[in-house]
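Quick one: the structure is below, and I'll ask about it shortly.
Note that one protein chain of the assembly has been removed; the remaining protein chains are unaltered in position.
Coming up: chain A.
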Amino acid sequence: MGEKKEDKSKVHKLALRGSSKTVAEFFEYSINTILFQRGVYPAEDFSAVKKYGLNMLVSNDDQVKAYIKKIMSQLNRWMVNGKISKLVVVITSKDTGEHVERWQFDVEIFNKPNKSRSTKMAVDKENAAPDEGDGAAPPPPGKTENEIQEEIQAIFRQITASVTFLPVLDGDCTFNVLVYANADSDVPIEWGDSDAKEIKNGEKVQLRSFSTSNHKVDTMVSYRLAD
């Protein structure tokens, strides 16, 4: 039994790496898409790239690219270690400082390797002991790359289509990226604790989700209701 378990965890770890990469990549395109669709940066700064069978718009601006790259490099590391439960892109009005739109991506990790209980004291050792029966949803039956891509494609179509119901953003806006990380995550100094930047009395719309062998990502947008 114990031996079998170990084997499983090995396989699991390899798959986890690829799955994390898929999810992180999805985040990167999501951030770019949101920045484009919501007009955080001018449309001329974006160029189309073929991805997920769609024309994805990715920023050309060197500064924006570098900024996203910095976020992504850390995000990748956290993803691989399974430290992240949410990624949030918050759009904030520059004039009022009010949070006007909040895109939240919930990450669920199947067979979370460092799933723990409150009774566990040795945090550092958790990684070595994958826990079973912790109540996480069972991994879905194996999906092909194509199926995953189609699911992701559907999300991006939804994000793009959501401009039809999202209120027009007046004035200049800026954005912030939040991450809900496990408390035991390594945190570089460029990342700091924050409040959730929730939208007061916001309307929430759940978009589609996609799942890989190890992750399930839900998408939700909340926005300020028009006055």
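As a convention for this text, a contact is a pair of C-beta atoms (placed from the backbone, for glycine too) under 8 Å apart; a residue touches a chain by one contact, two chains touch by 3 or more; residues count from 1.
The rule is simple: contacts and distances are computed from a predicted model.
Q: Just by its UniProt name, which of "CDC20/Fizzy WD40 domain-containing protein", "DDB1- and CUL4-associated factor 13", "[RNA-polymerase]-subunit kinase" or "Elongator complex protein 4" is the chain not shown in this complex?
A: "CDC20/Fizzy WD40 domain-containing protein"
Q: Can you tell me which of A:V40, A:I152, A:L207 or A:V221 touches the chain that was removed from the display?
A: Once the missing chain is taken into account, the touching residue is A:V40.
Q: Just to verify: which one of A:D61, A:E150 or A:E203 makes contact with the chain not shown?
A: Considering the complete complex, A:D61 is the one touching the chain left out.
Q: Contact with the hidden chain only, please: which chain A residues?
A: Interface residues of chain A facing the absent chain: 38-45, 48, 55, 61-67, 69-71, 73-74, 77, 85-86, 108, 112, 115-118, 121, 123-124, 136, 163, 168-169, 172, 174-198.
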